[in-house]
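Got a structure for you, written out below as structure tokens; questions coming shortly.
With one protein chain held back, the other chains of the complex are shown just where they sit.
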Amino acid sequence: MRGLYVMALALALVASAAAPVALAQHPSPAPLPRAGPPPAEERVEVPPPPFTDGIFPCTSCHASLKVNRVRRPLADMHGDIVLTHDEQHRWCLDCHDPDNRDWLHLASGEKVPFEQSYLLCGQCHGEKLRDWRAGVHGRRTGEWNGHKGYLLCAHCHNPHQPRFRAVTPKPAPARPSAAK
Amino acid sequence: MDPEKRPPPVSRRQFASVAAAAAAGFILTACGPKRLRELSRERLAALLEDLEKDYTKRFGTAVVVADTPPIEGVTFAYALDLSRCIGCRRCVYACVEENNQSRDPEVQWIRVLGMNKEKGIDFSESDPYYQPAEVPEEGHFYVPVACQQCRNAPCTKVCPTGATWTEPDGIVVIDYDWCVGCRYCMAACPYGARHFNWAEPTIPRDHLNTKTHYLGNRPRPKGVVEKCTFCIQRVRAGRYPACVEVCPVGARKFGNLLDPKSEIRYVIENKRVLVLKEELNTMPKFFYFYGT
Partner (left out) sequence: MSIVSQFPRFVAGSFRLVRRGNAAYWAWLAFLAVLIVSGALAFARQVSEGLVVTAMRDQVSWGFYIGNFTFLVGVAAAAVVLVIPAYIYDWKPIREIVIYGELLAVSAILMCLLFVLVDIGRPDRFWHLIPGLGHLNFPRSILAWDVLVLNIYFAINFVVATHILYRAFNGRHYDTRIVVPLVLLSIPMAVGIHTVTAFLFNGLAARPYWNSSILAPQFLASAFCSGPAILLILFQVLRRFTRFEIQDEAISKIAELMAYALFLNLFLHGAEAFKEYYSDTQHLLYTRYWFSGLGEHRTLVPYAWTAVALNLSAFLLFIIPAGRRHWVTLNLGCLATYAGCYIDKGMGLIIPGLTPDALGEIYEYVPSLTELRVAAGVFAVGFLVFTLMLKVAVPISLGEFQHEPDTGEAH
């Protein structure tokens, strides 16, 4: 019996030594997606982001302020912003980059400019992003066989309160009547 | 949008010039091919020039009547996202402005049906006259209906004079100068998409859209049928229909069915798509879908 155990151990040692050699014959797994800016052909041309007047660049104030990453209701500034966008779990710095307020950031930490905020929205709303790239989500302007106009998500959806408000409908049609 | 004040009544001179144009049209058409569909391009161009003069005189502003032909390799189709439409009716009025529809009597090519979520798409439960303070209303969804541009159109089948037909790019059009106003096509349409000019149409002068197409939005006479033409004057020039552009929630999609990269192909291939009254086999090119 002891002889068998020794033989098994020897085989295991040989096998583990040989394994890297054997594995080296198969192709290595694909590398993880690069961090950094998306390739140029993925960038969608949009009108400028709908900033409130005078609010941008954010670093004009924030460059000199200390970064406070503690989740809290804001007191000194931006108190007018009411967050109703997964406010149970998210707050400002989950989207706005803490170190450079002129940028947004993805969950990976990768920075995205406001002009590409759709990448940020698309993290959670992936299907909407795919539909938007195809031109199926969102308002369509431009030419059906030429330049197609895209808008940023933020042009229609307020990122802090994205739900559309109800609107007043235009007048109902006139009922038919044999008036004459 | 409230109808504007009526334009001033037609003067004798205006009437005479319209009558002269009509007579010229009669002679032009009586002495040769009659329907606009049968005219050669030269004769059509001449006829459209007369029309332009007539409209310009009538409305006191330069009106263009184009004869833009269909683009090769194009079949238009439309898709409407039922999960997005909020029933605001901005499409209805954008269409009225773009296509020179009569304000009094009121003609509207798009009819938005207010539906009950509990009842689903059931026309007997629909209400086009909803007027709440705000839309969308709780428990309601909205289905705008206009011409479905059917591939197996019942309307073109029944027209006794051949005044309505399907163009090569898929748009069902009407020759307003050939239609006799029998309204058989209106009886045949399962979607209530065709509308009749029961009286002389009135278009306020300052709301006239002067960029017209002879088969589309040029001002129509009394006693003929009209309907949505997918904004033929726009789409043949590469633009989107007015309703697509004005929709504030992006519920309306339009494009070339034969282009695999168009939005419309994406919708048909990736979304749950339905058509109205499918069992009637009209094969509409107007699809409804649920984007969410």
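We call the chains A and B, going by the order they appear; numbering starts again at 1 in every chain.
In this text, a residue touches a chain if its C-beta (ideal position, glycine included) is under 8 Å from a C-beta of that chain, and two chains touch if they have at least 3 such contacts.
All figures in this text were calculated on a predicted structure; none of them were measured in a lab.
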{"item": "Selected from B:G87, B:P128, B:G255 or B:P284 as touching the chain missing from the view", "value": "B:P128"}
{"item": "Residue among B:R43, B:R151, B:R183 or B:K211 touching the omitted chain", "value": "B:R183"}
{"item": "On chain B, residues whose C-beta touches the chain left out of the figure", "value": "30, 34-35, 105, 111, 113, 122-126, 128, 145, 154, 157-163, 178-184, 186-192, 194-200, 221-225, 280-282"}
{"item": "On chain A, residues whose C-beta touches the chain left out of the figure", "value": "175-178, 180"}
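As a convention for this text, only the chains that are shown with their structure count from here on.
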{"item": "Centroid spacing, where centroids are CA-atom means, of chain A and chain B in whole angstrom", "value": "40"}
{"item": "Chain A residues within the chain B interface of the complex", "value": "131, 134-146, 156, 164, 166-175"}
{"item": "Partner chain A, residues of chain B touching it in the complex", "value": "1-2, 71, 74, 86-90, 92-93, 106, 108, 111, 128-136, 235, 238-240, 244-245, 247-250, 252-256, 259, 262-263, 266-267, 270-271, 291"}
